[in-house]
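Every protein chain but one is kept in place in this view of the complex.
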Amino acid sequence: MKRSIPLPRRGRRSRWAAVALLAGLLACTGAVAAASTDRQGPDLAAYATPTPADVQAGRQLFVANCSTCHGMNAQGSGTAPSLYGVGAASAHFQLSTGRMPLRASGPQAPRGPVSYTEEQIRQMTAYVGSLGPGPQVPSAQQLDYSGLSDEQIAIGGQIFRTNCAMCHSAAGSGGALTQGKYAPNLRGVDAVSMYEAMVTGPQSMPVFSDSTLTPENKVAVIAYLKTMEDNPNPGLTLGQLGPVSEGAFLWGVGLSALIGIAVWLGAKAR
Amino acid sequence: MATPPPPTQPEADAALASTTGPGSDSQLVPAVPARFEDPGLPEHRLRRTDTDPRAAKRAERTVSLLFGLAMLAGVGFVVAYFAIRITDPTSAIRSTQFTGLALAVMLLCIGFGAVHWAKQLMPDHEQIEQRHRVASTPLEQQQAGQILSQGAVEVGLPRRKLLWGSLVGALATLPVVGAVPLWGLKTHNRNQTPAQALSHTVWRSGMRLLKEADKTPIKPSDLSLHEVVHVIPQVTTAQGHLRPDVDANAVNSHHELTLNELAKAVVLLMRIPPGDLKEPAERKNWSVEGIVAYSKICTHVGCPIALYEKTTSHLLCPCHQSTFDAADQCKVVFGPANRPLPQLPITVDAQGYLIAQSDFTEPVGPSFPERG
Partner (left out) sequence: MTTTRTPASAAGRYVDARLGVARLAKVALRKVFPDHWSFMLGEIALYSFVVLLITGTFLTFFFNPSMTEVVYNGSYVPLKGIPMSEAMNSTMNISFDVRGGLLMRQIHHWAALMFLAAIAVHMMRVFFTGAFRKPREFNWIIGVNLFILGILEGFAGYSLPDDLLSGNGLRIAEGITRSIPVIGSYASFLLFGGEFPGSDFIPRLYIVHVLLIPGVILALITAHLIMVVFHKHTQYPGPGRTNSNVVGYPLMPVYLAKAGGFFFLVFGVLALLGAFVSINPIWNYGPYHPSPVSAGSQPDWYMAFLDGALRLMPGWETHLFGWTISWNVFVPAAVFPGILFTALMFYPFIEAWISGDRREHHLADRPRNQPTRTGLGVAGITLYALLMIAGGNDVLATLFHLSINAMTQTLRVLVFVVPVFAFWLTRRLCLGLQRRDRETVLRGSESGTIIQTPSGEFVEIHTPTTPQRAFALASHDSPAPLELPAAQDPRGVRRPGSRALARLRARLSHFYFADALTPATPAEVAAVVHHHDEPTPLPVGDNPQPSTKA
C-alpha cells in the first residue's frame, strides 16, 4: 500500500490569502460587521456530495495518519474502534474539533488544535462516510435556527435540561464523569459540532438518534445554547460553575478585601 | 514564677484578684521579680496631623472630598435608576451595573471618609478602662439567694407538694398542646401512610412509555445501541381521556402528571448491547431486545440520575456520584448509594410500542425506615 505524506495544496492556500485580503479590504471600508459573521464553520455544502476522488484522497490520508490505531482498513484494533458505520458526521466531528488524531492517551480525547486543512478533513470524512451507512454531516439549512420563535428556543432549553444538562451542566459549562472522563464545556462550540455530537455520540456520550430526538429538536437545543451564549452577563460570570466558584470568589476576593480594609482600619495613623 | 492554677481548689472566685497582673507578684522577691514587670503603655506618638497643621488640613480636605463624592454618587444612583429603562435582560444588567456602581462608590466614599477622619483627625490617645468583676459581690449573691428561698417558703414550695406537682404537670402538657397541631402540616395523603404513598408510582400495566422531549410513544426500533431516552408514563387513553386506573389527583386539568407523581415516575430507557446485558432469570422478560427501563431517582437521596456513559454502560448521579451499572440490574458500583435502581418491567403492545408490565416492584427513590 502506498503511503504518501499529504501536503496542503498551493491553490487552496492562495484562495485563503484572497479571502484574507478581501476581508482586510472590507474591514478597511468599514464593513467590519459583515466580516465578523463568518464564524459559520466549514462550507457544509461541500460535504453533501463527496466524489470518488475525495474518497480516494481521504483513504490515502487515513492510511498515512490514522491506520496505526484504526487499522489499514479502518476495521479498528484493540486501542481504537472500527469506523464502519460510524458515519461521515463522526469523522468530521472528531477531526474538525481536533480530538483526532489523538495526541496522548488519557481517559478521553480532549478538544485540541485542528491538524488538517478543511480540504483534508473533507476528504477523510468522505472516506469514513463511504465505509458504511451512518450519520451524515448536516447541511447549513438543517442547522439554520434563525427562524425559530422564542417559544421554540425555550422548548429547546427544556430538552437541553432533560437530556444534556446532567452532563454538560444547565449553563453548558461541562461537568465530570467517572474515572477522569468529562463532558466538555459547550460555550463557543459551533452548531455543526453540537449537531454531530448528538447524532454520533462521541466517546462516553450516548447517541441521540433522529427517532428519539427529532432533527428539529436538536436544532432547538442548539438555538437555546447559542442564545444562552449571547446572554447578557453582569460583569464576571466566574466560569458559570455555580456555587463552587461563587464560594471561592467570596473567600478569595470578597472576604479578603474586607479583612484588608479591617487591617487598614486597625492600623495606627502615622 | 509560673504559678499553675491549683485546679482542685474549689474557691476560684478569687481568681480575678490573683490575675490582676503578673507584676503584682513582684513584691515577693524584690531583687529579681518572678515575672517581667508591666512597663505600662508605650508613650503616645504624635501623628503628622497632630504636629503639622497643613497635614491636618489636607486630611480634612480628603475626608470632605470623599463625602462630597458620596453625595455625587448618590445623585448618580438616582440618575442611573431613572435614566436606564428596563426593556430586556441587557438593559436590566446595564441598570444593575450603573446603579450598583453608584451605590458602591457612595457607600465606599462614606466609609473611607469616616475611617480616615477617625484615624487622622480624631484624638488617638488610647484610654484605659478598668474591668469590673463579672460576678456580683458575695453579699449580693447572698441577698438574692435569700429573696429566692424566702419566696419559695412564701409560696409553700416545700410543704404544698401536691400543688406544685400539679402545676408542673399542667405546664408540662403545654408544649404537647403546642406541638400536636403541627401534625396538620401533613396536609395530603390522609388516607394512606407515608410508607404506602412512597411505595407505589403511577405506572400501571399496559401504560405506554412516552419520550419526555416530545411526549410521543416509543418503539424498540427507535433506540440504537447505547441510546438513552428520558421517559414519562402516558396516563391518557388513545381518546385522550384519563386512564381509569389513574387517580384523578395525580394529574392537572390538562391530564399532565403532577410534579409529585413525576418525582417518582420518571424513568430512564437504555439499549444495552446484548452481550453486555446481565439479567437474572426472574427478570429475563423485563427487557425488550436489550432495552431496559430503570427509575431515574437515585436511591441515595433522590437526585435524578441521568449521566449515561456509553463506554461503560454506567449511570452516574451528578449530586453525590453514586454509580450504577445499567447493564447489570443497575447495581451500585461506586458511591454512597446502597440499593440498585428499581427496574420497570417493560414489554411491547399490539402496535409495537413500549409499555410497562406493571408498577415498579419496589419503592423508588431514597430509603425510608419502613422500606424494609
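We just call them A and B in the order they show up, numbering each chain from 1.
By our rule, a contact is a pair of C-beta atoms (placed from the backbone, for glycine too) under 8 Å apart; a residue touches a chain by one contact, two chains touch by 3 or more.
Being a predicted model, the structure only gives us computed values, none of them experimental.
Colleague: For the chain left out of this view, which of B:Val228, B:Ala306, B:Ala327 or B:Leu354 touches it?
Modeller: Among B:Val228, B:Ala306, B:Ala327 or B:Leu354, only B:Ala306 touches the chain that is not shown.
Colleague: Using the touch definition from the top, which of B:Trp164, B:Phe334 or B:Tyr353 touches the missing chain?
Modeller: Of all options in B:Trp164, B:Phe334 or B:Tyr353, contact with the hidden chain holds for B:Phe334.
Colleague: Which one, B:Arg35, B:Arg48, B:His255 or B:Arg283, makes contact with the chain that was left out?
Modeller: Only one listed residue reaches the unshown chain, and that is B:Arg35.
Colleague: Touching the absent chain: which residues on chain A qualify?
Modeller: 107, 150-151, 153-155, 157-158, 161-162, 165-171, 173-180, 182-183, 224, 227-228, 231, 233-238, 240-251, 254-255, 257-259, 261-263, 265-268
Colleague: Suppose we count only contacts with the excluded chain; which residues of chain B make the list?
Modeller: Spelled out for chain B, the touching residues are 1-8, 12, 15-16, 18-22, 32-42, 81, 84, 86-89, 92-93, 95-97, 99-101, 103-108, 110-115, 117-119, 122-124, 126-131, 134, 182-183, 185-189, 193-195, 197-198, 212, 230, 232, 252, 259-260, 262-264, 266, 296-298, 300-307, 318-323, 332, 334-339, 365-372.
The working rule: only the chains that are shown with their structure count from here on.
Colleague: Could you pull out which chain A residues touch chain B in their complex?
Modeller: For chain A paired with chain B, touching residues are 159, 162-163, 166-167, 175, 177-178, 181, 183, 201, 203-209, 211-214, 217, 231-235, 264-265, 268-270.
Colleague: Looking at the complex, which residues from chain B come into contact with chain A?
Modeller: Residues in contact with chain A: 45, 47-49, 89-90, 92-94, 96-97, 115, 119-120, 124, 211-214, 218-219, 221-230, 270, 304-312, 314, 316, 318, 321, 323, 334.
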